[in-house]
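Remarks on the structure that follows.
Heads up, one of the protein chains got dropped from this complex, but the rest are sitting where they should.
Letters A, B and C mark the chains in the order given here, with residues in each chain numbered from 1 onward.
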Amino acid sequence: MNFCSDNVAGVAPEIMAALVAANQEAAMPYGNDQYSQRLDAKFSELFETDVVVFPVATGTAANALALSVLVPPFGAIYCHAQSHINLDECGAPEFYTGGAKLVTLPGADGKIGATDLAAVLARAGAGVVHHVQPAAVSISQVSEAGTVYTPAEISQIAEVTHRHGLHLHLDGARFANAIVSLGCTPAEIAWRSGVDVLSFGATKNGAMAAEAVVFFNKQLAQTFSYRRKRSGHLFSKMRFLSVQLEAYIADGLWLKNAECANQMARKLAEGLKKLPFVRFCYPVEANEIFIELPKQASQGLLDEGFGFYPWEEGENLTTVRLVTAFNTREEDVTRFLEAAQRHCGGVSQPELTTNR
Amino acid sequence: MNFCSDNVAGVAPEIMAALVAANQEAAMPYGNDQYSQRLDAKFSELFETDVVVFPVATGTAANALALSVLVPPFGAIYCHAQSHINLDECGAPEFYTGGAKLVTLPGADGKIGATDLAAVLARAGAGVVHHVQPAAVSISQVSEAGTVYTPAEISQIAEVTHRHGLHLHLDGARFANAIVSLGCTPAEIAWRSGVDVLSFGATKNGAMAAEAVVFFNKQLAQTFSYRRKRSGHLFSKMRFLSVQLEAYIADGLWLKNAECANQMARKLAEGLKKLPFVRFCYPVEANEIFIELPKQASQGLLDEGFGFYPWEEGENLTTVRLVTAFNTREEDVTRFLEAAQRHCGGVSQPELTTNR
Amino acid sequence: MNFCSDNVAGVAPEIMAALVAANQEAAMPYGNDQYSQRLDAKFSELFETDVVVFPVATGTAANALALSVLVPPFGAIYCHAQSHINLDECGAPEFYTGGAKLVTLPGADGKIGATDLAAVLARAGAGVVHHVQPAAVSISQVSEAGTVYTPAEISQIAEVTHRHGLHLHLDGARFANAIVSLGCTPAEIAWRSGVDVLSFGATKNGAMAAEAVVFFNKQLAQTFSYRRKRSGHLFSKMRFLSVQLEAYIADGLWLKNAECANQMARKLAEGLKKLPFVRFCYPVEANEIFIELPKQASQGLLDEGFGFYPWEEGENLTTVRLVTAFNTREEDVTRFLEAAQRHCGGVSQPELTTNR
Partner (left out) sequence: MNFCSDNVAGVAPEIMAALVAANQEAAMPYGNDQYSQRLDAKFSELFETDVVVFPVATGTAANALALSVLVPPFGAIYCHAQSHINLDECGAPEFYTGGAKLVTLPGADGKIGATDLAAVLARAGAGVVHHVQPAAVSISQVSEAGTVYTPAEISQIAEVTHRHGLHLHLDGARFANAIVSLGCTPAEIAWRSGVDVLSFGATKNGAMAAEAVVFFNKQLAQTFSYRRKRSGHLFSKMRFLSVQLEAYIADGLWLKNAECANQMARKLAEGLKKLPFVRFCYPVEANEIFIELPKQASQGLLDEGFGFYPWEEGENLTTVRLVTAFNTREEDVTRFLEAAQRHCGGVSQPELTTNR
């Protein structure tokens, strides 16, 4: 029962089958295979517009490479203070851009707002030689708080972004979960909302290791292939990346997988809401749940062998993150809830009067 | 019949089976899975010494990351002018080192010599602030010319390298083919010959996408994991990299695969030697063959659908590279030789009197 | 009457004379001249300890080069959110470190506190591969708010810094002004307080273009000269940098100059305190004054030809910075105060009820 992350799940059977099938014959390397060659067309269909797509193997590579074509070495990237690119990629955006700066914004529920962004950009010193130059905005969909930007929210951010001459990047490590949550089309929260470049994640939702960098603004893609090669992200046996992406978006697999993860998170959240002493940090809108619960309950669950990450430790309370995946089963959720009920039920009120 | 490269071959069945098997359960991400955890031990056994191993997915990543821990931004890397790191990685070593310089040496048959290296290092300006500072030597085993360094040759290079305070990196994209060719142990042409860090290739010899950076000098490995992460080469579902490497070195699979490739190259070479107008550019010591043959014969073979890369075009002659793989079949070799016989047989002598 | 910055002042006569004197004969280049050769000794005497000193021409170069030897590309530098290295160097620290991240702390009066720093470092993720690795703390003395760290404050910060295995850098663009303000010795707020590397500024206080990077921890200086050369900061006619620094610290010139600047700032502040509607943003402790005054008064002063920078514009109030220099004259201060009195006196209260 592992709710640590959606990346603890393995490979979806459909994708593993596609990998095996793609192994039947020889294929030309470095993207000159049939799977890679037809990827632009497949993604153009998916997004209802002409796109250029580059497969890479990790989300960090997707994000850092995407940003590297948007931002000069003396540029600034505006992002949420809690964003993955800012906190969890060991400086990959800085490395790939040659030293650009991530300028962080606060924002409720893990999301930045268009008004705050506009205020920051108005004072950013564009054109003044002493300051890093505004170049890109990057938002995460699903956000680091497990919340989802609406198409309207993205459009507003995009409007501010483009008005100041910047480009908009969307880190879609959990893009499928957002689509399912919003019940919209991929186009709607991508280029129709003003996104220029998308890191389209598949790994967390059933691929082995595959992400697609999708360019809606094709002009921006010109130097991407050189940058991918020199960073070691051009695979010789590229077909095995491309076929994962193909299988992932074929026959709605990606949405089916995300639907399962989101549904299990919903069930989990519903159950947790009924428990005493449990407080939700953010709305549950996709497949991640952040809750505060009594320290001893958290410890008890870990001791029983349930997997999840303590996110922050207070004096009496622990904030934990629970993530469901494409293959989370209803019985896993039920068992967890039963155990949580047991552990939270045993907590006495007085212990919880103080916290960090 | 594709002799373009050993990377046109797919995944060895044993490795695909291991991938499928590793997909049965959940596993902790980022290397905290059982396959990754036992990799150091497996490779330490293979190399008969304590090593630290980092899996990555491409040879370029392996080389560039390895060099990044050996060389400061103001450093120099000494390598053969034809080496992969110098010509075929779009500047990856420069990117990963923060701008180090590759200083190239000539050398017969794709190999550098200890004497030349010593002469170059003697004049390199170590300690003089105007010059990039000597930091590493990098050699390729198998070399870009398909030749193999003997243990004695490596030892001599290592001696010069270490005497000047530099570190020795070995690009072993085709390390297995070299081992089989020399009939020696892995240890013998690695640490016993003075190699400090090895890019241990598996992709070209049957893996899907897996290479191991092997540190014999463990001190040097200290910052590697941060560099791997920030370059986007830390896989979340790392088990699928590690298990490839595990299956690759288990039960001698890697040597069996290389033995097949080398043997097929030998057969191919033997057949080609009998043909008129065919000249060998280098000794055939592993699984690569470089020959000069009449332009019309080369073209005729391509027209018939045989796959290989023309390496250089002269007026009447073409230099081509033929590479055999772990799954090249004897009948493929035979068919190619029959066709080559046909095409070379039809060439008349006078056409060949001039060439570039 | 220019209070824009201390860098609007020219060169102190003593330093110009030294430049002329150093021009009498030929001298070996790149620091092999007598002035450069004796600089370590001169600064060692000044700081009462053995130091290594590297002259450069700008404060940005001094800071970025100093940080580049303290911080790996995957490292983090902790600094005040308003610090010069964070806001006013167009990303120089990121460039020179190969992409390190500046992690900013808030702090009253432009200064960070040891307690806040300790809290941030405790959660910084040292040793966790996903996060940039804590490597250096950088503080500014005089701070960006014109305030001064006491020896005790620096010692506390240094204690936290070193306890976590980081190095402490001090951006001393206005180091002389701090010394004069504190009435202490240079040693006291440098190595005796735990500073490892100091950017010792001279340009703002009477030099033409000269700063010294002073290493108290000499181990850290090992790669500095290569980094200086490859960034284009090694001057061929180095004597003209070194002699500026020599003249600057000879016979207490640097303190005399700073004493003048600080005294004029004090006089200016005393006068401004008596004016209606003027609010001080920070304590005036060196040669910079930050005040809020009525917009129309600020504009009136600018229209009259007084030079200063509006720092931030509110609805009815403007924040301005006034900086005095080594050559500011008492009569300049008097004239400014008379004009300010005139302009502020004419403001009616009601206009000031609202502001940003």
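We take it that a contact is a pair of C-beta atoms (placed from the backbone, for glycine too) under 8 Å apart; a residue touches a chain by one contact, two chains touch by 3 or more.
Note that the coordinates shown come from a computational prediction; the quantities given were computed from them, not determined experimentally.
K.L.:
For the chain left out of this view, which of B:G10, B:G98, B:G172 or B:P186 touches it?
P.N.:
If we include the chain that is not displayed, B:G98 is the one touching it.
K.L.:
I'm checking contacts with the chain that's been left out. Which of B:M1, B:L87, B:L220 or B:L337 qualifies?
P.N.:
B:L87
K.L.:
Can you tell me which of B:H130, B:R279 or B:R329 touches the chain that was removed from the display?
P.N.:
Answering carefully, the residue with contact to the hidden chain is B:H130.
K.L.:
Mind pulling the subunit A residues that touch the left-out chain?
P.N.:
30, 72-74, 98-99, 129-130, 133, 223, 225-230, 234
K.L.:
Applying the definition given at the start, please give the residues of subunit C touching the unseen chain.
P.N.:
2, 4-5, 7-11, 16, 19-20, 22-29, 56-62, 64-65, 89-92, 94-95, 203-204, 208-209, 226, 229-237, 240-241, 307
K.L.:
For subunit B, which residues reach the chain that was dropped from this view?
P.N.:
Given the touch definition above, subunit B has residues 73-74, 87-91, 94-95, 97-102, 129-133 touching the missing chain.
Assume only the chains that are shown with their structure count from here on.
K.L.:
Taking the mean of all protein CA atoms as the centre, name the chain whose own CA mean is closest to it.
P.N.:
Ranked by how close its C-alpha centre lies to the overall one, first comes A.
K.L.:
State the chain with the largest centre-to-centre distance from subunit C, centres being mean CA positions.
P.N.:
B
K.L.:
Please compute the C-alpha centroid of subunit A, do the same for subunit B, then give the distance between them in whole Å.
P.N.:
35
K.L.:
In subunit A, what residues contact two or more other chains?
P.N.:
In subunit A, the residues touching two or more other chains are 89-91, 94-95.
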